[in-house]
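Quick one: this structure, given as structure tokens, is what I'll be asking you about.
The complex appears here minus one protein chain, its other protein chains still in place.
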Amino acid sequence: MARPTETQLRDILVDMVEARAQGGRLWNLQRQGQVGTVAPVDGHEAVVAATAHALDPLHDWIFPQYREPLALQRFGPEVLEQYMLYNVGHPDGSRLPPSVRVAPIAISLATQIPHAVGLAWGMTLQNEPGVVTVFFGDGSSSEGDFHEAANLAGVLRAPAILLCVNNQWAISTPLHQQTAAKTLADRATGYGIPGVRIDGNDAAEVYDAVDQARQRALHGDGPTLIEAVVYRLGAHTTADDPTRYIPAEELEAAQRDDPITRLATHLASKGLWDDELRTTTEAEALARIDKAFERAITQPLAPDAVFDHCFTSDTPRMARQRNALLEATTATGAAESGVSQ
Amino acid sequence: MARPTETQLRDILVDMVEARAQGGRLWNLQRQGQVGTVAPVDGHEAVVAATAHALDPLHDWIFPQYREPLALQRFGPEVLEQYMLYNVGHPDGSRLPPSVRVAPIAISLATQIPHAVGLAWGMTLQNEPGVVTVFFGDGSSSEGDFHEAANLAGVLRAPAILLCVNNQWAISTPLHQQTAAKTLADRATGYGIPGVRIDGNDAAEVYDAVDQARQRALHGDGPTLIEAVVYRLGAHTTADDPTRYIPAEELEAAQRDDPITRLATHLASKGLWDDELRTTTEAEALARIDKAFERAITQPLAPDAVFDHCFTSDTPRMARQRNALLEATTATGAAESGVSQ
Amino acid sequence: MTETSELTMLQSINEALHGEMARDERVVLLGEDIGHVGGVFRATEGLFEKFGETRVVDTPLAEGAIVGSAVGLAMAGLVPVAEIQFLGFSYQAMHQLAGQVARLRYRSQGRFEPAITIRAPFGGGVRTPELHSDSLEGQLANIPGLKVVAPATAADAKGLLAASIRDPDPVIFLEPLRGYRGIRGDVPDGDHVVPLGSARLARTGDDLVIVAWSYQVELACKVADALTAEGLSIAVLDLRSLVPLDLEAISAVVDRCGRAVVVEEAAQTGGFAGEVVATIVEECFWSLEAPVVRVSGFDVPYPVGMLEDTYVPDEKRIAAAVRQTLASA
Partner (left out) sequence: MTETSELTMLQSINEALHGEMARDERVVLLGEDIGHVGGVFRATEGLFEKFGETRVVDTPLAEGAIVGSAVGLAMAGLVPVAEIQFLGFSYQAMHQLAGQVARLRYRSQGRFEPAITIRAPFGGGVRTPELHSDSLEGQLANIPGLKVVAPATAADAKGLLAASIRDPDPVIFLEPLRGYRGIRGDVPDGDHVVPLGSARLARTGDDLVIVAWSYQVELACKVADALTAEGLSIAVLDLRSLVPLDLEAISAVVDRCGRAVVVEEAAQTGGFAGEVVATIVEECFWSLEAPVVRVSGFDVPYPVGMLEDTYVPDEKRIAAAVRQTLASA
């Protein structure tokens, strides 16, 4: 049992508050047409930030699904910078420096779970210490990849933490249409691994569960399936209108259990948090995201960047395509070859 | 609880003995180069035959994996006839008449599980009574399709029986490398459905479990996962040499628990079985399979059969391909267009 | 004369689904988020309310199970219409699509009728994340037993979707993301069926033909119109269905023009444009006056937003290929 200290909890809360604030800014940027579709972090802050704090950024890895980046800053400030590049659609948006042990977003749901298991397995083969934590949603747990990867992890005793964030929804599909299972943690038995179900709105409980799973993995006892129960407080993404399917009362009830409010209340009672701290934390977070956004939109981009890093070197056909593109780009007047209109 | 009557058990044993005998004949035919690769039924006879007897061939469906056909004769004599066509590589080998509720072999493992769930679901939509039973192996249970289908069946409360025949091996892979799960039946909880683990060498226990699952499905209570524990007594297929990986003692122990011996001993103690009965049963079974084989190798085959039933009618390109084939076939001398040698 | 209404492609697809569900009770819809919210693009809007939760089913998030259970539904005598939320996620179901859906009839020699339609949006231009824009029609067309349909107009979207659903063979029906709201036109009211396997001459012309499908037809027509204004005579052939491929329509127009450009959005190597070129060579070699040129995506994965406009063939690239082909001698 490793309950986080109150100071750790305050650090976690700082990350949570920052993520929420930055998520709001990102939402607005999307509404202004400055960035692409965004998946809000609201309601996931405790589970993501507390997990990041229970892990060791120097040795452990995190595979996000897509809601997590803003709450992963403990793994390095580069996460935010890269995520802004991602949001503006820059190809560097999924490249983090080698020191930051966060995998790129895989987009295709649940495909990251076997990646995480493979990496955990590979680390044991290389005698590298560390565990791999992979986030995935309740919806994603219905994909075959979850099953195949969890089973493989069990057989290999891979040092992995399979962290299912059950936020009750997969876009518009409620949990009871996603599965008839009473809990998702129940699935662990079928893979011969421990399964725990925790309150994902309770940062301390998350920290503790992840810490225990981590210790187990580091001691060679293999993977753990954690089901963190939360509620998706925001829209699925900026393209979604949840009022079409989420009953207002249900959402209101969930809002009363907001993970930020809960932890803030607790820490305030200990004299470790107050509105002023919140205000300055938010202000700093916004300053950082604004800076990251400015950097992102001014990040250079070669005219033929579309070809870079597909292979280590261009195939003959790609080389021709690249040349043709460069020629078309440097040809000043488009009138010659284009449509005149 | 519906233990089969002793007469039913004798009928089941007859089917088991027939399947074993016919399997032996098929093995020899393969060794003589008369049929393609064969997957022996040995060790699976009780679970397949007793399941078939617990079901209603007029309303219920069976999806085999590939070891089952010889033990499915309760669903119609056509099953054997068609299976022989299958073994000789005739295109009609996967076509049963509409009255026989047995699905074709899907080859690609576990893909038949979502089919079975879809059919069960479709039957409820059409208000058709009946349940769908799908066979799959311990190995196949590692495929994503098992997971996706079991979960879907749970949500839809589809009248399906997911029958996992755990014979301890998937080709050369033993169960403990297939999964760390203690039992495969344990997976049921993760889909919110009942899971039962039975001794698949005990025909009565199989009959009972399938009957109960069937009653449950017919009463609208949804699917059941049954894990029938058996041992693969034969090779994986005619292409396999199990002495390379199965320890002799382990196999001998399994042979001492042969499902046929067990049921025969029981029925003999009741005066319902003896060596003479076994001999005549085997002789009849062999006569039937020999007849089916003769029929299979003389089954007509159009020269352009390769195009039939791909689509309801040929695409323009297929029509040309068909014509070209027919022309090449009818052109008497190949010398004109072929290689002279 | 049939009455028509001006609809977006999205509306016309929705209309086709309404029509087919009303016409045939065996039609059932399944997919992720297609019920309550009417699909992430609202293509299935109103169907849940009208036909109820047994005929419009929100499934768990598992493409393999969606396509795989459609096989079982078809075996039960139903006519499943499955939605894959984005074509890129059909990879999750490829074992069921290519290995099962496309073979059920063949395997059972006609006993089972896979009257299955799988709808999926695809194609770029709308700044989606990875795998949401991928054009996989070249890969799909190489799956024997599967028909591949890709409408380019609002009217065809309705007529071809109706035909696909009524077709006893399995069809993958590709809907251009950019076209959902970006393509609109007059669509016949009521029953409207366009037979599968017939191409459409979108523009007549004698100098050169641009062969295209789906959203690229829109671009090709703009190029043709612009060049017509310059005095050139450019035909546009909209394939509409890749499988079956309308060999006659292709050879008729290429024989007349002698020059052809084929446009696709997918990566070039192994894409369907290669198949079209090979077909043209087989059918019309002696009429060809110049090499057939492909305008394709590059041989890289569909890229992120900032690189999209570089990647996706546009009017400029098509026009350049047309001029190059006309100049070639």
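To keep things simple, chains are lettered A, B and C as they appear, and every chain counts its residues starting from 1.
Methods note: contacts are C-beta pairs under 8 Å (C-beta built on N, C-alpha and C of every residue); 3 or more make two chains touch, one makes a residue touch a chain.
Note that the coordinates shown come from a computational prediction; the quantities given were computed from them, not determined experimentally.
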Looking at the whole complex, which visible chains does the left-out chain touch? A, B, C
Per the touch definition above, residue among A:D15, A:E45, A:E68 or A:D92 touching the missing chain: A:D92
Taking the full complex into account, find the residue in B:D15, B:E68 or B:E143 that is in contact with the omitted chain. B:E143
Option from C:T8, C:T59 or C:Q139 whose C-beta touches the chain left out: C:Q139
Sole contact to the chain not displayed, among C:L245, C:V263 or C:V312: C:L245
Which one, C:V79, C:V254, C:V292 or C:V322, makes contact with the chain that was left out? C:V292
Residues of chain B touching the missing chain are 36-37, 86, 88-91, 93, 105, 107-109, 139-140, 142-145, 170-173, 177-179, 239-241, 244-245, 301, 303, 305-307, 310, 315, 317-318, 321-322, 325, 328, 334, 337-341
Chain A residues touching the chain left out here are 91-92, 94-98, 103-104, 106-108, 111, 113-123, 125-126, 128, 132, 144-145, 148-149, 151-152, 155, 308-312, 315-317
Over the whole complex, note the residues of chain C touching the chain we left out. 88-89, 91-92, 94-95, 98-99, 102-103, 106-107, 130-131, 136, 138-145, 242-243, 245, 266-267, 269-275, 277-279, 281-282, 285-286, 288, 290-294, 298-301
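Keep this in mind: only the chains that are shown with their structure count from here on.
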Farthest CA centroid from chain A: chain B
Inter-chain centre distance, chain A versus chain C - centres from mean C-alpha coordinates, in Å: 34
Just how far, in Å, is the C-alpha centre of chain C from the one of chain B? 38
Between chain A and chain B, what is the separation of their C-alpha centroids in Å? 44
Multi-partner residues in chain C (2 or more other chains touched) are 60, 62, 64-65
Considering chain A alone, which of its residues make contact with at least two other chains? 142-144, 177-179
